[in-house]
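One protein chain omitted, others in place.
This part shows chain A:
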Amino acid sequence: MAAVAHGADHGHDHHEESFVSKYIFSQDHKMIGKQFLMTAVFMGLVAMLLSILFRIQLAWPGESSDFLSMFLGEKWAPNGILNNEMYLGLVTIHGTLMVFFLLTGGLSGTFSNLLIPLQIGARDMASGFLNMLSYWLFFLSSLIMFASLFIETGPAMAGWTIYPPLSALPQAVSGSGLGMTMWLTSMTIFIASSLIGSLNYIVTVLNLRTTGMKMTRMPLTIWAFLVTAILGVLSFPVLLSAALLLLMDRTMGTSFYLSDIIVGGEMLENVGGSPVLYQHLFWFLGHPEVYIVLLPALGLSSEIISTNSRKPIFGYRAMIGSILAIGFLSFIVWGHHMFVTGMNPFLGSVFVFTTLLIAIPSAVKVFNYLTTLWKGSITYTPAMLFAVGLVSTFITGGVTGIILADSALDIAVHDTYFVVAHFHIVMGMSAVFGMFAGVYHWFPKMYGKMMNNRLGYVHFWITIVGAYGVFFPMHFVGLAGAPRRYYDYSVYEGFSGDAYEMILDLNVIITVFAIIAALGQIVFLFNLFVSIFRGQAAPQNPWRSNTLEWTTPVEHVHGNWPGELPTVHRWPYDYSKPGMEEDFIPQTTPLMAGEEEH
């Protein structure tokens, strides 16, 4: 009832909307979703450009490049050669933008906002105002993070994990001055945004489901968004406290993370702090964060694979179970990032055990995806291509996790390119593929237009070839012993001849693929923006899908459904049900006499 009354209010507002309240300070979840998408696309592009800049340095160390001097100028790329501190700055901001701004804010922000009310049958989010606040805080934090690239002492340079003391001491690296202050400020605001958003998602899912939308009738997208939001609410405050303690160490002379330090010839009086404490706090967020990034992508792809295979998702309850299991386990595995910090080895053993347990629900998910495809009738929309690609990257990146989770093996490859390969494939590629899949699939819902499929095909094939070409060889770079975050490997000439040659050769191959993959994204951008303005008009249910969002009118209305809210009678995966005429049955269709619900 509350939902209906809420919707009625909005219906009234609808007639008085000005440009500002409709497009800028909008409280409508669909518009906020689009705002998140556009901000994230911008941040993602910046992050990608930064990666191309440092990949050029890695492939051709010490060679002058006009491309570098064009973007970085004389200060950070004197004579077209990248400065070694700026290299770390680029790496740091690349990681931060990708993990937090594109794949947390962007992915969750776009699709949780767009899909939660539409798929559960609600007029809007529980609090439209908080939702708007969440976006504008995200926007503000994006602005601060972006601006930190342009200050004189450079952006944060301590890696996206900003371990103190490096991040606490401006004497240690130039980016730990104003750049780090801006990083911490931006992230503090980002966390506030994320918390407000997550609380809103949880409340909306739990309270505003329409009649008949039982928890066990929710699409897997909603399950994924719900668990993601819960992970965010429980883990982000810990990062916030870690960041605040770091801020105090930097400005107020406290010693949470500092002890016995002499830096740049200056003896500090801090005694008794522990840098390892920061790592515990950071990874208590950091590991759930991996799943905050990944679960929405898995949820989106579940929906897309089921729709386009014209088959129910296999093992719906097992899928929910594995999302919950992954969510729970993600809180007790953070120590696997810290096997070489000098942590008690017994504690290490415990983390080995819990971490490897995650492989079980992950395996279940993979096999369920495979069985969903089996004997399906697959239609290749660009979204479907990316969803299939996601399953492949989830497998390829996931299996190497088994090696990294095993402490005895981890010490041999910890912090090498093997790790870089692992998380870029399993987290980066999978989540980005999930996001692309989502954009292609729900674009008609967002903009009322269709994207061009053939350009989508070109985009997908360039992206998967390019991205695998970048990240797969990195396994071999890592196994050859190359540490990550190194500015120049050529100083290791003489360090075991073969490995040296190999690292240099592979770095060139990787950079070439990176440039190809980056150019491929132009196809996507072109398709996205041209389709927004000139795309073919979308029909109401272009993919012949069961979920509720496709029962709303193409032209957005405030409150989503012009009349009554729809009533749900069945789960969302009745595709190709025997004895039915159509190969899909929307959730609003009542059960036929004698029909069993899945």
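The definition used in the following text is that contacts are C-beta pairs under 8 Å (C-beta built on N, C-alpha and C of every residue); 3 or more make two chains touch, one makes a residue touch a chain; residues count from 1.
As a working rule, contacts and distances are computed from a predicted model.
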{"item": "From \"Zinc protease\", \"cytochrome-c oxidase\", \"Inner membrane protein YgaZ\" or \"histidine kinase\", the hidden chain's UniProt protein name", "value": "\"cytochrome-c oxidase\""}
{"item": "Residue, one of A:Q27, A:S186, A:T396 or A:T511, that touches the chain absent here", "value": "A:T396"}
{"item": "Option from A:A77, A:L115, A:L137 or A:L169 whose C-beta touches the chain left out", "value": "A:L169"}
{"item": "Per the touch definition above, residue among A:G121, A:P155, A:G348 or A:P586 touching the missing chain", "value": "A:G348"}
{"item": "Chain not shown: contacting residue from A:I116, A:I144, A:A158 or A:L281", "value": "A:A158"}
{"item": "Option from A:F54, A:Y316, A:F423 or A:F524 whose C-beta touches the chain left out", "value": "A:Y316"}
